[in-house]
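Every protein chain but one is kept in place in this view of the complex.
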Amino acid sequence: MKKIFENVQNNKPLIHHITNYVTVNDCANIQIACGGSPIMADCIDEMEDMSNICSGLVLNIGTLNHTQIDSMLLAGKNYSQRNKPIILDPVGCGATKLRTETTFKLIEELNLSVIRGNLSEIKTIYNKTGNTKGVDAADEDQINLETIDNVIKMAHNLATKLNVIIVITGQMDIISDGKDTYVVKNGHPSMANVSGTGCMLTSILGAYVASNPENATKACAVATAVMGIAGEKANSYVEKHNLGNASLRVGIINSVSTMTEEILLKGIKIEKF
Amino acid sequence: MKKIFENVQNNKPLIHHITNYVTVNDCANIQIACGGSPIMADCIDEMEDMSNICSGLVLNIGTLNHTQIDSMLLAGKNYSQRNKPIILDPVGCGATKLRTETTFKLIEELNLSVIRGNLSEIKTIYNKTGNTKGVDAADEDQINLETIDNVIKMAHNLATKLNVIIVITGQMDIISDGKDTYVVKNGHPSMANVSGTGCMLTSILGAYVASNPENATKACAVATAVMGIAGEKANSYVEKHNLGNASLRVGIINSVSTMTEEILLKGIKIEKF
Partner (left out) sequence: MKKIFENVQNNKPLIHHITNYVTVNDCANIQIACGGSPIMADCIDEMEDMSNICSGLVLNIGTLNHTQIDSMLLAGKNYSQRNKPIILDPVGCGATKLRTETTFKLIEELNLSVIRGNLSEIKTIYNKTGNTKGVDAADEDQINLETIDNVIKMAHNLATKLNVIIVITGQMDIISDGKDTYVVKNGHPSMANVSGTGCMLTSILGAYVASNPENATKACAVATAVMGIAGEKANSYVEKHNLGNASLRVGIINSVSTMTEEILLKGIKIEKF
């Protein structure tokens, strides 16, 4: 884990984002915070050049449109050809036909490394149908002690079927590549009160996977723990000082930027299956 | 007022935004802060699906373009058909022909529930011409003890004419549906130093109106007070700690997210006419 963390800091990977305009600034600042360097570009004419200078690609469909879809597909092909990782965040998959169909198209046409979503989004991919409530998981789609075994099984099966790493985030986080499966129990429920904590983790995953190509699944688990520990620290700060969700947002990014190996190793709650 | 506040917390309405890319993150986080759930989508292919899953629509013309206008019109028709509220923020109406004409088109073609703007923007709608200074009210367009009677009359007449709730924000805030009129005296002048406090209030109005369909005008008045009280609290914090406008922005969202019935009922300065 120490090595995985260090690789990001030493590598300082440049991560290309085609992402939504809601949480894009948070993605940029948390990318820097975790040790990477962000660049956002979605004009189709830049996709090939970007794939030459960047180490990985983050695709986030949070404010999707057709121009973006074209750029995502072209960028994805260029990164695939260069064997550079692509991370997909299927924001709101299941909420509208456009998002669901685009998710399937990206899965089909690109060589994705990681898909990160909440349980509703991942279930939509798994079942080819879903009931995502906007950008949040549906109320019945919770990861808890009752559901965890089924969620792990689904993650395992979907990862095997699609040959990607599946990262499902919620009260507990599941990471599986079809062989190794990790459960991460960091984080705090209040993180749901900040818009874009999922998007931010997806950005971090880009830096971690690009910097740890030989160890990508474990890197995803560590990245998820980094985000979770940051959420815990930020939540303590906010509660102590009686602040609110805007300070939680600031605190999460702060806590990623001040993360050390010591904090990570001491705070990480991870199990391998 | 207690009931209006509680309805938002219990309902947790999903509010669809077609909004500008400048203040969109603040709108998302303040939507969560006030008790709702935000989703931003502007691709025309998603408009119908969104109108099925969301409880209300916020239209904000702060960075307008033709693609957005088409989506606003289609979305608006779908929400109208479903009897779901539409809130319009005519940002910069009067500053450019595109914004002025689009505002009139949206008013004409859609069944709007609320229009919220500063005095210059609302005067432009009322007089069919205006001199908005960018996105701020013109210097001569101030709501004070001298002008208040005329502003109330205008709000009342415009609300009657257009059959919408008019919310005019400034040093004092006027809310009128042509029958009931409220004046809210919360807020602090320093709020003008944060980009997007108007946009943020418009987002909150979406949650309040969607959660209080039988009591929409009063809900607008309460929502306006929530924003104003948050501004007062944030301003006190910033002054006490000698901070600046970026902390004021954080503090406003924080204060909305920690708002309670007690804080609201104690702080609200409202008069009904």
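As written, the chains take the letters A and B, and residue 1 is the first residue of each chain.
Note that in this section a residue touches a chain if its C-beta (ideal position, glycine included) is under 8 Å from a C-beta of that chain, and two chains touch if they have at least 3 such contacts.
Note that the structure is predicted; figures quoted are calculated from it, not measured.
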Next item on the list: From the listed residues A:V8, A:V24 or A:V58, report the one that touches the chain absent from this view.
Entry: A:V24
Note to self: Can you say which of B:P90, B:G117, B:G196 or B:G231 touches the chain missing from this structure?
What the structure shows: B:G196
Note to self: Looking at the full complex, which residue from B:T202, B:T217 or B:S247 touches the chain that isn't shown here?
What the structure shows: B:S247
Notebook entry, point to check: Can you name the residues of chain B that touch the chain not displayed here?
Noted result: 20-23, 25-26, 62-66, 92, 95-99, 133-136, 193-196, 242-247, 249-250
Notebook entry, point to check: Which residue numbers on chain A touch the omitted chain?
Noted result: 14, 21, 24-25, 28-29, 31-33, 37-43, 45-46, 49-50, 53-54, 67, 249-258
